[in-house]
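What follows is a single structure, and I will ask about it in a moment.
The complex appears here without one of its protein chains, the remainder shown in place.
Chain nomenclature is as follows: A, B and C, assigned in order of appearance, with residue numbering initiated at 1 for each chain independently.
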């Protein structure tokens, strides 16, 4: 089981801030494919990966990163702090 | 008559902060020569013009600047504000 | 070194004065304050800022460690608000203290550039016409290359 978090318009598009997902996905990209296959709202949120960022256990990562041992995956748009 | 002002170590070396000088010097350089001829303390203060700055009527100038119409000449070392 | 991520307003004056007073040996203190300003295009009513609790503090602490090591900072401070902010309210603040001015300025700019693009905050502008997530600007991403070159 893995905690999946969504922020900003990703959260709005998917319709929830977090969920627990039962997944055997090897990489972030595999997890995205699993989620996108579920429902249109996921497919819509993940349509353009170039406009998304991902963090694994609260560190920025890329979509080819392995998920082994990861407990928390977060998807969000490029950050706009400051 | 011209007001001549001295600041920082120039003031200390010459021994006064300002004086009125009766001079027909055409340029700053001429005025420096006149003053240096007066006494050793002036000659010592003006020994190295590269280590001095000059302002004419409160604007930075250079040593070849003409003195016509100038009412206030100030000599000082490079500035160290901030 | 202090990081505060909060919904409450902060007092720029009190924070700046307290920071400078505590930075023993500093010759230079720089502060940056970001404020909600009217947008160029529409009538901004408010700003809403979302963040990623946990990762935010972690990411900012990492940036501050990097800045401290790189510029020999005596101290640094980051305060960043989230939630709903009205026009004219302070959004965030960075302060740096160093022996000399170049280090204090560079470290403050470094922290700002990283906060913009690497701390997990997302801004939403609430205008008369609706609400829109602020798009990341390419210029902000490009600003980071300045710090990677040397």
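Things to note:
Note that in this section contacts are C-beta pairs under 8 Å (C-beta built on N, C-alpha and C of every residue); 3 or more make two chains touch, one makes a residue touch a chain.
Here the structure is a predicted model, which means the values were calculated and not measured.
Counted over the whole complex, the shown chains touched by the missing one are B, C. Among C:26, C:78, C:103 or C:119, the one in contact with the hidden chain is C:26. Interface note: of C:14, C:69 or C:149, the residue touching the hidden chain in the full complex is C:14. Interface residues of chain B with the unshown chain, by the touch rule above, are 5, 7-9, 11, 55, 58-60, 74, 76-82. For chain C, the residues touching the chain absent from view are 11-18, 20, 24-38, 88, 90, 99, 101, 104-105, 108-109, 112.
Everything below uses one rule, namely that only the chains that are shown with their structure count from here on.
Note: centroid distance chain A to chain B, computed from Cα atoms, is 72 Å.
Taking each chain's centre as the average of its CA atoms, chain A and chain C sit 26 Å apart. In chain A, no position touches at least two other chains. In chain C, no residue touches at least two other chains.
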